[in-house]
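Apart from one protein chain that is not included, each protein chain of the complex appears where it belongs.
Presenting chain A:
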Amino acid sequence: MRPLDPRLLRQARAARGYVVLTATLGFATAGLVVAQAVLLAAILAPAIQGTATLPDVAGPVGLLAAVVAARAATAWAQERFALRAAARTVAELREQVVVHATALGPRWLTSGRGPAVATLATRGLDDLEPYLVRYLPQLLLAATVTPAALAVVLGLDWVSAVVIAVTIPLVPLFMVLVGQLTAGTSERRLVVVQRLGSQVLDLLAGLPTLLAFGRARGPEERVRALGEANRRATMGTLRVAFLSGMVLELLTTLSVAIVAVGVGLRLVHGGMDLEPAIAVLVLAPEVYLPLRQVGMHFHASTNGVAAAQQAFEVLDEAVPEAGRRHAPRLAGSTLTLHGVGVRAGDRDVLAPAGLDLVLPVGPPARAGRVATGRVVALTGASGGGKTTATLVLLGLVVPEHGRVTWTTPDGETVPLADVDLSTFWPQVAWLPQRPALTPGTLHEAVTDGADVDPAAVARAARTTGLDDVVATLPDGWATPVGRGGAGLSVGQRQRAALTAALLGDPAEVPLVVLDEPTAHLDARGEQVVLDAVRAWRDQGRTVVVVAHRASLVRVADLVVEVTSASTATPGAGSKAPVSA
């Protein structure tokens, strides 16, 4: 782990400017610290020796006042710009992480990394703020003030300089030594601490359940015992962890004391003048101050560096190469799944396994032609991979086994992986179990802000029952809809999403993929889904529907059972169409 990762500077533009500013202020501070010590000595030494009164040293006193003002100004500038730079750096990294995680696809996000990325992006990256605002400036001061002050001490009194120069390398040396000696124990103990802490939180989170079973009054003793065990384990860690802090304090303070005593004894013997002696005495603690501060904010730095590291880990994940080919016209094409198998999470299970599906996407109904809409139902036990199959069809998941091909109306066959998905998706309407709605008014959510014939909206709303919903809402179509459909019930959201999918031009959007909601929908809500599916078919669209219920299976023209299989026997799941 490096204290300042060059990648952070490459990755975040705001961090680069900030480091330059902080370094500049660091150099200024170094100059001011030295000037303050030298001026103070120049004023105080003659006064102590009785050779000067206040009017004699008015010049240096004025300069000292200027130095004090300048130090206040640099501290102001550092703090003033650090917070802003930190906020911008965090924002830059956050955007990159979110964009990259999105490019990695929904499957990567649901593979267990999703919650971690969400935590990192919303909260974890905030750990960079103390790192950038507190730790980094001290690190740069350690690189400017410490050597500058030491150089001046060397010029004034080489013996003191040697004492300091010998102790400075001991500081990191002892810290590393103590750190290594304690690393094993603290890590083991830290695991215990975290485990104990999460057990208490688990009990708190489960309190409603314990209450329902009348068992809430048992574990309070356990909570106390866990808390006590947690304290003891933590104190064990701290007793060792604070040792490094003590070594640091001991070394720095003791060497200042040694310098002071040494200077004092040389003064007695006349080996030194008072003025440099005072300057050395004032400068000695300043040499160590940034080092001490670095040690103090070390904790902040590890969290910040860890957060940056996590961000880089996400950014280092290779994004599957995107197809380049412009998507052909979907209407009249055929999408084919050939023996598709997808590993389910980290289990040794393929879900789906060996799925074959030929999906002609019919041209829409035209005057004088029979509509060629069809409904394909995907059925099977829960966990069989029905939803994953739709993700494969949409190109959001690249299957481990088998492939997906696209046969154009001209008879040319290309792999779906070669197609630029952003040109494919506008030809598909997808309703996942939890549809995403555009924030705005209900009307905007349904029309997606496009200018749509009001009669068409009314017709679609009648099919899905959204018109009844609108009638009960005080603001009707102008009802505000928040992010993710906030403000509407689950059923109302579903209706709005179905309505939106009915509005698209069947010739432009010939394929509808619907993941039937299982939860929170009663038998009557289901009728809405059925009506919408029939309406899409009548428009001449091809509808692929993940069906849980018999009613939906009954309207299907083709029923495909999706099953999972252990990886030991890939392709064992039989996929024969059940009915046609």
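The working rule: contacts are C-beta pairs under 8 Å (C-beta built on N, C-alpha and C of every residue); 3 or more make two chains touch, one makes a residue touch a chain; residues count from 1.
Note that contacts and distances are computed from a predicted model.
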Chain left out of the displayed complex - its UniProt protein name, from "Thiol reductant ABC exporter subunit CydC", "Beta-ketoacyl synthase N-terminal-like domain-containing protein", "Na+/H+ antiporter subunit D" or "Carbohydrate ABC transporter permease": "Thiol reductant ABC exporter subunit CydC"
With the missing chain put back, one of A:302, A:408, A:438 or A:567 would touch it. Which one? A:438
For the chain that's not shown, point to the residue among A:77, A:414 or A:452 touching it. A:77
Of A:313, A:356 or A:526, the residue in touch with the unshown chain: A:526
Please pick, from A:109, A:315 or A:358, the residue that touches the omitted chain in the full complex. A:109
